[in-house]
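Here it is: the structure, laid out below.
Excerpt of the complex: some chains, original placement.
To keep things simple, chains are lettered A and B as they appear, and every chain counts its residues starting from 1.
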Amino acid sequence: MSARISDSAMYAHLWGTPEVREVFDESARVQGWLDVLVALARAQAASGLIPLSSAEAIAEAAKVDRLDLDQVGVATRETGHSTLGLIRELQPLLPESAREHLYFKTTVQDVTDTWTALAVRTVGGIVWRDLRAIEARLLELSAQHRDTLMCGRTHGQPGAPITFGWKVASWADEVRRHLDRLREGSDRWLTVQLGGGLGTLVDAGPSALEVRARFAAELGLNEPRISWLSSRDRPAEFGHLLAMICGTLARIGGEVYELQRPEIGELAEPRPAGVVGSITMHHKRNPEGSEHLDTLARLARSSSGVLSESVVSQHERDGRAWKAEWVALPEVCLLTGSALSLTRRLVDGLEIDEDRMTANLRTHLGQTQNPADPGAAPLMVDRVLRHARAARAQESEQWP
Amino acid sequence: MSARISDSAMYAHLWGTPEVREVFDESARVQGWLDVLVALARAQAASGLIPLSSAEAIAEAAKVDRLDLDQVGVATRETGHSTLGLIRELQPLLPESAREHLYFKTTVQDVTDTWTALAVRTVGGIVWRDLRAIEARLLELSAQHRDTLMCGRTHGQPGAPITFGWKVASWADEVRRHLDRLREGSDRWLTVQLGGGLGTLVDAGPSALEVRARFAAELGLNEPRISWLSSRDRPAEFGHLLAMICGTLARIGGEVYELQRPEIGELAEPRPAGVVGSITMHHKRNPEGSEHLDTLARLARSSSGVLSESVVSQHERDGRAWKAEWVALPEVCLLTGSALSLTRRLVDGLEIDEDRMTANLRTHLGQTQNPADPGAAPLMVDRVLRHARAARAQESEQWP
């Protein structure tokens, strides 16, 4: 039963892409948690804390498709514990001797925070890829329209001329800054959590930190200097970056939305075959995608705010702050995935009406001011292009 | 596939009750939309706009279980239109002659806003019922502990004595104000939307407002004076009230959370049989429910903020604002349902340790200040009780 419209059969596509949904889908999430437990068992076995045979048995058994998730749900509700239901369903799949080595010296938040780091890795990779694709298209448009004159507008009013390429270059440059931020933050975000109940790795023996290092290595994540159970700046920073990215995409969308007004008519978002704008008004062509980018940005900002609030956590674990992240972090990731995908389609198929641009320029600036002077706009375009191309040439297509 | 943890098999119970989930569940929502279309057809038939036979055929066909929602989803994605997929699936179920009378002279937002009003009616009823049940229990506790002395605390520090009943009466009085607000707002919220594409009821003939009145009567909702497609104070007000209610419940939860610290030990939330606090620390008894009330309040505030933003809508319809409501309004309802349910269990089974209250009072206020004087606290309790009882005696158990 799906009570969230964002998970519905009819409308889920508006609030997440299949690709990001796959990261947070329940069975993927549970599999992710199991993978974390497997990595932990391997690290513990390598350090001699548990028998190697137990680690192998755990790796063998920890497959989400061997579990009945509804039954896990029942046990979760019965115990009122976040992972005990899962463990109780999983243990019977293990040989007797390995059962006590499942979920050994660890705690819920070790599993969920580490899994979140894995999810952030995938989502961050998607964001990196899509932002770069958007940037590539924007650079192309910007170069192509470096000298395409149009009205600049301030306070909603046509003013002196700009070029369309210059407008687009401002978007591209903003996207590039987000790419920089993604790169800068990755080391902070892609970090395991391992500490057990209080975060101290108590009872984990003298090799405790060695286990943690192996655990991180198993997963290809970083080791923290210290447990961060109630130190929540990492998700707050990542979530806010995604919300800013959604803001940038909504800025692009908003520009199309406004310039697609027939009274202006300079831009139009692409209209895939088969799409119906309005049943009652057939002639209308609504900028639905552009508009939706704003909706997504509002929701992303709202969820990001929840993450920022969680920075103020109490003691060694604060369920109030942390459980709010369970909802808010995937939410902002899903919304961002949708916004990126929408924007890619938007900029790829963007219709640009140069004639209207010229006509509007004539109308609003008057005959006397022509030929219109875009000032240093084309030169600024060149700078944006040069910088972005150089950065792109040096960086990986993968993140991090 | 459920990508929201709030819709997951394992954790959905934390973020919504079955009862509220049933309101927003996809099939219930679609049935609700169909019910709205049926009411519209009936109203139109009664006014002679469409044949009665068409209205009857629509009423006959408009059953969610006759539709393949996944197929509706496919058609929704293909058309890029919010309801056209649904209509296209439904039309073949109608006799040829009735097909054009389905979704006649109406628009998406007529259907969704009216359905939302129906959902608000159900959710508001649940909130009313649960708040009154919580109030009843709080009044009971308040009367019972009218004179139970304990430390008052300001800035986290024990100060002069209060009574436990007085503390509880402050909660009860706040709950009563929320009940007042629920009552005052109902006429505003339980209002249909009917106007067609622009909201003007164009082409609906001279009986247009008569149809709207019949439509409202069919559904037991109010008629607006004017279409409110881009006038969104109603959802903003309702959502904020729910968020405030969640805040009040989180205040109660927070008090239990803090006073359950073993160092204080004056209160404890009930612990259902079978519940496991901590796997690693067996002796611990975590105030998970109380804590969760704070999480729910954070998320509800966040979604409520989205609704407030929607008040600033543009022109005659603004998809940016309105689509954000699609997510945010159900969300705040679901979270509130969960918070109410949790609080009912919390206050019903609340453990009160009078001995610790007395002991703490002695420790912190010292021997010399005893007997402790609670001032006019008991008299204030009496006032709260008197007012609430009188109000309860006069009001309906149902809302609105």
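Note that in this section contacts are C-beta pairs under 8 Å (C-beta built on N, C-alpha and C of every residue); 3 or more make two chains touch, one makes a residue touch a chain.
For clarity, every value in this text was computed on a predicted model and none was experimentally measured.
Of 4 total copies in the complete assembly of this structure file, 2 are presented in place.
As a working rule, only the chains that are shown with their structure count from here on.
One rotation lays the C-alpha atoms of subunit A on subunit B, and its angle is 180 degrees to the nearest 5.
Computed from the mean C-alpha positions, the centre of subunit A lies at a distance of 30 Å from the centre of subunit B. For subunit A in complex with subunit B, the residues that touch the partner chain are 1-16, 20-26, 29-30, 69-70, 72-73, 76-87, 103, 105, 107, 196-197, 272, 274-281, 286, 288, 291-292, 294-295, 298-299, 302-303, 305-306, 309, 319-321, 323-324, 326-328, 330-331, 334.
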